[in-house]
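One chain of protein is taken out of this complex; the other chains stay put.
To keep things simple, chains are lettered A and B as they appear, and every chain counts its residues starting from 1.
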Amino acid sequence: MTPHAVFLQQLVNGLTIGVVYALIALGYTMVYGIIQLINFAHGEIFMLGAYLGLTVLALGGVAGAGGPAAIGLGVVGGLAAIGGCAVVGWLVERVAYRPLRQSPKLAALITAIGASFVLQNAAMLCYGARDRYVPNPFPVSQWQWGGVAMTGMQVLIAAVALTVMIGLQWFIRATTLGQAMRATAQDPVAARLMGIPVDRVIAWTFMIGSGLAGIGGALFGIYYTTINFHDGYLTGLKAFTAAVLGGIGNVPGAVLGGLLLGLLEGLGAGYLSSQWKNVLAFAVLVLLLLFRPRGLLGERVAERA
Amino acid sequence: MSSDGVEIGSNGLHRRRWLARVAAVVVLASAAACGPREPVVKIGFVGPLTGDQAAQGAEMLRGAELAMAQAQTAPPIPGYRLELAALDDQRNPAQAVAMAKRLAADPAVLAVVGHLNSSCTKPASAIYHKARLLHVNPVSSNPEISRQGFDTFFRICATDDLQGPAGAHVARHTLGARRVFIIDDLTTYGRGLANEFKRATVAVGLEVLGHEGITQGEKDFTPLLTKIKALGPDLIYFAGMFPEAAILIKQRRDLQIPAAFLGGDGLYEPTLITLATPAAAEGVYLTTLGADVHTVPTARAFVEAFERRYGSIGAYPAYAYEATNLAIRAIRTAGRPDRPAVLAAMRRLDEYPGILGLHRFDTRGDTTLRTIGIFVIRDGRFQFLKAVEPSE
Partner (left out) sequence: MTRPTPRELLGRTHPLQGLLGRSLGIGLLVALPLVDGNAYHIDVLTVAWLYALLALGLNIIVGFAGLLNLGYAAFFAIGAYSYALANLQWGMTFWVGLPFSALVAGCAGVILGLPAIRVRGDYLAIVTLGFGEIVRIVVTNLEPWTGGPNGLLGIAGPVIGGLDFGVTSAPYYWLAFALVVLGVWMSQRLMRSRMGRAWMAIREDELAAQCVGIDTVRVKLIAHGCGAAIGGLAGCLFAAKQGTITPDSFDFILSVMVLAMVVLGGLGNPVGVVVGAVALTVLPELLREFAVYRMLLFGLTLILIMRFRPQGLLGARQIGRELKVRGAPAR
């Protein structure tokens, strides 16, 4: 395998996980843009998406993987993940965050941490503490060009994520709700004065963000084959890093940040050491927050009255 | 910011503090008053009962429980009831030490069977030694544990200074490999086994291309595997436990790495094949700490009893069963609930015909019954190939 091929392979590996980070980062960035809250529980929603996908696949039975029935089941699993996570996201906002809307951010953050722990524990109680196996309903395909291997799953993840992100971009630009979201993010007081139902807009933001994390989770589960209730915490933090990297509140920034962080991690682990992979991610996070919290493409956070 | 009637401190606060403390004392004191009054002797059992290896820990516990159940018909010390005190070390060394201390502090405990992971057994053995408590270890294979010089420590399985060379032998002669890349999971067990394997490669003529560690709980090994693929080894050797092994095996297939895969006894768990997918696990070899228990004639009665009671049997119950029975035997010979007496009885034991074979213990406490099993995964199942008795 030529060094050129090795580099390309690491690129492919890194971009795959980067795409998943991007999906999760979008949720963080949208919520922060609109209510300046670091939704600590968002990582757990991602984890929940993986478990929901698993539940559907386990219930349906993946006999004849690769066949149309199995693929259909996979799609249903994905939709279930999106829907289920949207509901949970809405619930968390309604129950935990809305009552504290007027409180200082510290109180909300502490609540968010609490919510994250509750969700983690709930998942552990439902699904057990051990790694769970996620069957793959999609046809297994592999290609290799000059030593660079790629699997069908990687292509699927990229395709789904791309579709979803384009859809989101269109949604924010073209629909009324999207405009309302942008307005609220820009200036919540003025938005309310213009008659925008701010509470509902915020709820929708949470739901959309959570849905994105959900599909990310479902894909993640199939790609890595094993999932555990711990997965949300670490991946969530990395996705938050990605959101800040791109510029918190900035939707294209979240995508850029996700891809960049995935690449950084993959290349770092491949060329330096896999043991220090997570230190790299945390170091990026800390350095960013200390020295360039605006990120690469700049923050888009509401002006404070 | 308005400030109205701030009610901080003052009498209310102190009274509440007071009450809280008194209440706590009362609760605890009353709890202390309860407790069983019947004379009881206990054998302690410690293993991972929660977490990733909970299934294996639970299996081991069942083996111990079966031995206890069979001993109830003839209690080792007349007049005393025999109980098993099972504790959870969560595969965590600090927790293992805490549990060891708990057992040591309980005067009814006369012997301990445990733990599963070498990283837990090693520090715990020091506690048992300090407490003069007989410690029979079923499956921890790291050789350093018995080199600590604790006269309380006894082990009934083979050790990694035999498993490593056996693996090297399989690599060279069964798999025909010449170049190998070693991965371990940085635990006492994994690092130890990997180092033993590495040492043995010299003798058999294997070239080691690299040796790296992975962290337990990690999911994505594609960067490391890509690096390995570029080096082009014939074989990847993994010293670690099955959760990480499963992911490595699967991602090795995703990346289409042509190298063979050989592992240690940490892979010997049916869940491995499910997690890695049978397709990817096909052709994976592993060494274990003994022959397939189904093929050992002296174990037949045990296997039948176990399967009748619990269903299928895995790798560890036989060892836990054997270890528990050894402890019971020592207690029986001692005849009284006295730790030094139990210990002395164990030391005086010349030989023990157990279900795994005839055990004799050397000066370090290791059994002379040392078999290494060789398995291969075919058609989604572990297939037993042969047992080797390395002479050392």
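Just so we're on the same page, a contact is a pair of C-beta atoms (placed from the backbone, for glycine too) under 8 Å apart; a residue touches a chain by one contact, two chains touch by 3 or more.
All figures in this text were calculated on a predicted structure; none of them were measured in a lab.
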Contact with the hidden chain (one of B:A131, B:A194 or B:A299): B:A131
From A:A65, A:A115, A:L219 or A:L297, residue that would touch the chain that is not displayed: A:A115
Residue among B:I43, B:A104, B:L369 or B:V388 that touches the chain left out of view: B:A104
Chain not shown, touching residues in subunit A: 36-38, 96, 99-100, 102-111, 113-122, 124-125, 129, 233, 237, 240, 275-276, 278-279, 282-283, 285-286, 289-290, 293, 304
On subunit B, residues whose C-beta touches the chain left out of the figure: 1-11, 13-18, 20-22, 24-25, 28-29, 31-32, 35, 50, 92-94, 97-98, 101-102, 104-106, 119, 122-123, 126-127, 130-131, 186-188, 191, 213, 215-216
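Note that only the chains that are shown with their structure count from here on.
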Interchain centroid distance [CA atoms averaged], subunit A/subunit B, Å: 37
Residues on subunit B engaged by subunit A in the complex (per definition of touch): 50-52, 54-55, 186, 212-215, 217-224, 226-227, 229-230, 232, 243, 246-247, 250, 254-256, 271, 274-277
Footprint of subunit B on subunit A - complex, ascending: 1, 3, 5-6, 9-10, 13-14, 17, 129-131, 133, 136, 142, 144, 147, 149, 151, 224-226, 228, 230-231, 266-267, 269-270, 273-275, 277
